[in-house]
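Missing here: one protein chain of the complex. Every other protein chain is in place.
First chain written, first letter: the chains are A, B, C, D and E, and each begins at residue 1.
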Amino acid sequence: MNLIQKARMKSPWILHFNAGSCNGCDIEILSCLTPVYDIERFGAVNVGNPKHADVLLVTGPVNRRNERVLRNLYDQMLDPKIVVAVGTCASSGGVFQNCYNCMGGVDKVIPVDVYVPGCAAKPETIIEGLILGLEKLAKMPSKPKKGAQPAEART
Amino acid sequence: MARMLRSVLHNAFSKPATRPFPEAPRAAFEKARGLVTFDCTDCRFCGACALKCPTGAIRVVREERKILFEPFKCIVCGACLEACRFGSVQMGPERRKPVYEKPVEVYTKPEADKPATPQDRNE
Amino acid sequence: MSTPEIAIRLFAAVLLAPIAGMLLVGLDRRISARLQGRVGPPVTQPFYDLVKLLAKQGDTTSRFQTACLALYLASNVVSLAMVFLGQDLLVMLFVVAFGAVAYIVGGFSAKSPYSQLGTQREMLQLLTYEPLLIFLAVGIYLRTGSFLAADVLRLERPLLPELPVFALTLVVVYCIKLRKSPFDIAASAHHGHQEVVRGPLSEVAGPSLALVELAHWYELPLLLSIAALLWATPLWAGVLLGLACLLASIVVDNVAARLTWSWMLRFGWAVAVPASIANLLYLYATRGGGS
Amino acid sequence: MSEGTSVPFGPQHPVLPEPIQLRISLEDENVVQALPALGYVHRGIEKAGELNDFQQNVFLVERVCGICSSIHALAYCLAVEAVLGLEAPKRASYLRVVWMELHRIHSHLLYLGLLAEAFGFESLFMEFWRVRERVMDLLEMTAGNRVIISVCTIGGVRRDIDAEQARAIREELPKLRDEARRLVDSLLSDYTVRQRTVGKGTIPAALALELGAVGPTLRGSGVAQDMRMAGYAAYGELEFRPVTFPDGDTYSRTAVRAEEVFQSIDLVLAALDNLPEGDLKVGFKGRPEGAALARVEAPRGELIYMVVGNGTKNLERMRVRVPTYANIPALLTVLPGCEFADVPVVTLSIDPCISCTER
Amino acid sequence: MSVLGEVSGIARIEDAPLESLLDALRAYRQRQARFITASCLDRGDRFEILYLFDEDLRTVAVRTLLPKGAKLPSATGVYLCAFLVENELQDLFGIEVEGLHIDYSGKFLVTDTFDAPPLLKQTACELQLPKENPS
Partner (left out) sequence: MRDLLIPILVLSPMAGGALALILRGRAARSALVALSAAALVFAAVALASNGLMRYTPGPLTTIDWNRVVLAADVVLLGWFLALAWTRRHPGAFSLALLQAVGFAFLEIRYGERLRVTQGFVVDWLAIAMVLLVSILGSAIALYAIPYMDEHERHHPGVPSRQPRFFALILVFLGAMNGLALSNNLYWTYLFWEITTLCCVLLIAHDGTAEAVASSNRALWMNLVGGCAFLAAILMLAHAQPIGEAMAIDRLVGGPTPYLVPVALLCLAGFTKSAQLPFQGWLLGAMVAPTPVSALLHSSTMVKAGVYLVIRCAPAMQDTGLTNVVALAGAFTFVATAMVAISQRNAKRVLAYSTISNLGLIIACAGLNTAMAVSAAVMLLLFHAVSKALLFLAAGAIEQRIGSREIERMEGLVLRMPWTTALTVLGVLTMLLPPFGVLVSKWAALESAAREPAAMVLFVLGSAFTVLFWVRWIGRLMAVEPGREPEMTEQMPALFRWTMGSVAALAVLLSLLVTQVMQRFVAPVVASYLQVGSEGFRATVADLESRIGSFPVLGLALSLLIAVALAVILASGRRAPTVPYLCGEPPAEGAELAPLGPGDRPAPVRVSGTYLERFFAEERHAAWMTVGGVLLTAAMLGVAAL
């Protein structure tokens, strides 16, 4: 593993976005930051700002109003970046299948790299999901591909 | 501020509350609701589980005697478990693991020689 | 000072100090975590953060702000070098202020409203700590008879017993500069849980943000060495004093809520500044004929 | 060119755990107006409640909100039980109290942590959440899941608390009480915390009533109103007096929640002590016909479910009115006049739950 | 179409015709009853709207029947806090509320992606229900 890959593995800055979830998974994400789970051990920091983040943790089935927000946040993140859909409803819409305002999962709006199961996803599972995602992140190219558009212009 | 000072100093000189995860995962609670699996040995493919499932995670294809299960739709509520009169739905305390791609698990009645394992079918 | 010595000192200031600074930043985070009952990140965490940021693709920070941040970084380097070279403390503080101004102007140039709001607060922070630092320099002058940092090293006795207030105001300065509660009003240290998000850094991304991280590696040694001036003989005691101030600010961070800028201004100008002045007046009053 | 500052606060903002946008107008960092933009978490659960089987709805309403989830289920079940003319067995009622109060403890500790985080008191946030993990473990141990515990069902409860678990709860709660006591004392007596909370966002009692505020928000203004006084489930048989604080500011509201943590601990212990033997649930046949309204006390205040059945397995209407919904007008009224820095603090002081609000 | 009869949990339902609705609400306000919320049912050609109040932990209600297409006078003049629920009525039932204190003009909870107000009964069939497994 080269240095950059190692650094990416060890410094995941997180942006958490609640895309219409029930809060169940959100508070579990928050729990991950707190002493018992403490993901800062892995260098993870909840930066709360897409421009600083490497990892987007999304919860919730995505609804018609926050869809645009989710897309915008994703676009504002610099490459390389990964998206982790936390919880059943972020993965597939879950229990909100009959809800008229739901899009039925994050992957309907932006590409998802890791799906974390659970309703609510348990902190341990979230950590595993994060680590799984980081393995993917580390392998992403360090230089933007020739001709590839920068973050904004894509999508 | 003084009281808080006591707390933080106490913390500084005692073992951190952090659990050693993932190095040494804690055992799951005995009654935890975790992994939903099917054992089709006695399954009649009656569809009761699918009917009760609030998320539509289960699809029973009667004709093909198959159960299609989408674990990433499942909210681990246990309704299917309660609905099945044949004990074909199981729920274990272990957590399901995160994945890169959402699988669809296909369960069929085990033939005598093949074990009853799910076949992952990725969409 | 001979040329080789200057070279050695410059080397220490420009290359060694930031490594120490990096470890200190990491240590800071780790100690904070321990105070909160957590394990916390490894001490080398800032290094990985930096590498990762540098390897981010593209940079959405505006050119102007990046330039400003580079100037901010440069001012930290230069001021640290000035201390190591025993230069004039007042000028050194002006250079520090230069960096602060660059940082602020950069923050204003960003389009995000949080950047603007945070930068306004950053400005008020400058208003709060700037006089404290200059008073400290004056205090040192009053005992050494010179503003040159080099002359502090010639003293036989430590300055702290006669400048006790300044050790306290330094903790205040540390809290402000290191963005710690109760003074993390413009931007919090690492976590963005702030009404103004990351303040002046809200729009700073990738490699440009790396400049800021790097600047912090210089900032900590700089702050430590300012504290060390208060106990310059022997120098290791001064370093310990600096570390003690750092530790104090970490502890304060963990036993206080973030307060508001108006509280900070009032505290700065109604408590810290008068206290500094009182200490100065004591020094003036007891000034020996010798200096 | 307009004078003054106008910034969006949310939908994605680091201090907001949930997406909501407050449009804040400021003059020199003083709020002159705050207008909410909601709908970022609106899913359409009321409609889904008409489209689902009424029994499946239990799982749905639990997921209106993960923080007060079990209480949604309880309220829904109470309403449906009223329509069906059922009464849950005694043991189930007591178990419901145990779980509801455990849930309340977790919700209040969560609030106290988030509030601390809102004014940058990170260590306190960490401490409260560390202590909260004890409750989470209890929940997981007894109900099998941490936040969405899925214990209520129409006619009773789905799980039991056996002697072994009861003992574990009895052991754990006093420890939790001691730790929480220490933290709550630190919080409420801390100079910096008082600076940030005392006199911030004051809602006088009359205003609170007029704007329909409920729960700790109302009790923080000195009005002793708590749906648990109505005695649903087993509350009627347990000793209960609502906690109030008089000042109506952020500090009072926080103090109410902090004290309610201890009250809830007492309630859990009392319910366990008096836990009667018996069935966990009653069976039923038939489909709901007729209407019922159930009001229960969720962590944030009074939660109301109205269920209208039409004799089919689908409901005619499921109406949810959650406490945050009732508290938002009061919040909007007191935000103007605050400093910008107080916006997150005062906003959090009603412990807003947007996913509840928007369903 | 029928209206609600006895509702378990509601102590009293008082009927108020649309014209005197606000007077009825005002009477509650004078009695210092706490406004809880309004609740609406689609009854085919009209809406059945209940205004719920709290009187010492008892629930009481005022009911009005609103023909579809008619405008509902806003209660925000009496109870300011009704603006939330009235905006919701506009969004979800397509009821036009007159004199609304803060008007989100139908975009309070939803963005305009629906052909029909989602909470109307008839809308049910227009929503596609993903009961089927997509596989």
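Everything below uses one rule, namely that a contact is a pair of C-beta atoms (placed from the backbone, for glycine too) under 8 Å apart; a residue touches a chain by one contact, two chains touch by 3 or more.
Computed from a predicted structure; not experimentally measured.
A.B. asks: Wait, the hidden chain, what does it touch out of the ones we have here?
C.D. replies: Across the whole assembly, the hidden chain touches A, C, D, E.
A.B. asks: Can you work out which residue in C:V138, C:L159 or C:A272 touches the chain that's missing from view?
C.D. replies: C:V138
A.B. asks: Which candidate, C:Q116, C:Q194 or C:S225, sits in contact with the chain we can't see?
C.D. replies: With C:Q116, C:Q194 or C:S225 as choices, the missing chain is touched by C:Q116.
A.B. asks: Which of these, C:A12, C:V43 or C:A74, touches the one chain of the complex that we don't see?
C.D. replies: Spelled out, the listed residue whose C-beta touches the missing chain is C:A74.
A.B. asks: Check each of D:V7, D:A88, D:L110 or D:L238 against the chain that is not shown and name the one that touches it.
C.D. replies: D:V7
A.B. asks: For subunit E, enumerate the residues touching the unshown chain of the complex.
C.D. replies: 103-105, 107-108, 111-112
A.B. asks: So which bits of subunit A touch the chain we can't see?
C.D. replies: Where subunit A meets the chain not shown: residues 17, 49-51, 65, 68-73, 75-76, 78, 150-153.
A.B. asks: Kindly note down the residues of subunit C that lie in touch with the hidden chain.
C.D. replies: On the side of subunit C, residues 57-64, 66-68, 70-71, 74-75, 78, 82, 87-91, 94-95, 97-98, 101, 104-105, 107-114, 116-117, 119-120, 123-124, 126-127, 130-131, 134-135, 138, 141-142, 145-148, 197, 202-203, 205, 207-208, 211, 262, 265, 273, 277, 280-281, 284 touch the unshown chain.
Operating definition for what follows: only the chains that are shown with their structure count from here on.
A.B. asks: Can you list every chain in contact with both subunit C and subunit D?
C.D. replies: Touching subunit C as well as subunit D, we find A, B.
A.B. asks: With contacts counted as C-beta pairs, which pair of chains has the highest total?
C.D. replies: Going pair by pair, the biggest contact count turns up for A-D.
A.B. asks: When the centre of a chain is set as the mean of its C-alpha atoms, what distance in Å lies between subunit A and subunit E?
C.D. replies: Measuring from centre to centre gives 38 Å for this pair.
A.B. asks: Please tell me the distance, in whole Å, between the geometric centres of subunit A and subunit C computed from their C-alpha atoms.
C.D. replies: 34
A.B. asks: Where in subunit B do residues touch at least two different other chains?
C.D. replies: In subunit B, the residues touching two or more other chains are 1, 4, 8, 11, 16-18, 54, 56, 70, 75-77.
A.B. asks: If you look at subunit C, which of its residues touch at least two other chains?
C.D. replies: Correct list: 33, 35-39, 191-193, 197, 254-256.
A.B. asks: Which residues of subunit E touch subunit D in their complex?
C.D. replies: Where subunit E meets subunit D, its residues are 4-10, 32, 34-37, 39, 41, 52, 54, 57, 59, 79-81, 83-85, 92, 102, 107-111, 118-119, 123-124, 127, 129.
A.B. asks: If you look only at subunit A, which of its residues touch subunit C in the complex?
C.D. replies: Those in contact with subunit C are residues 3-4, 6-8, 10-11, 34-35, 38, 40-43, 45-49, 51-52, 54, 76, 78-80, 142-144, 150-152.
A.B. asks: Quick check on the complex: what are the subunit D residues that touch subunit E?
C.D. replies: Touch list, subunit D to subunit E: 35, 38-39, 42, 44, 46-47, 50-51, 79, 82-83, 209-212, 225, 227, 229-230, 290-295, 302, 304, 306, 308, 316-317, 319, 321, 325-326, 328-330, 358.
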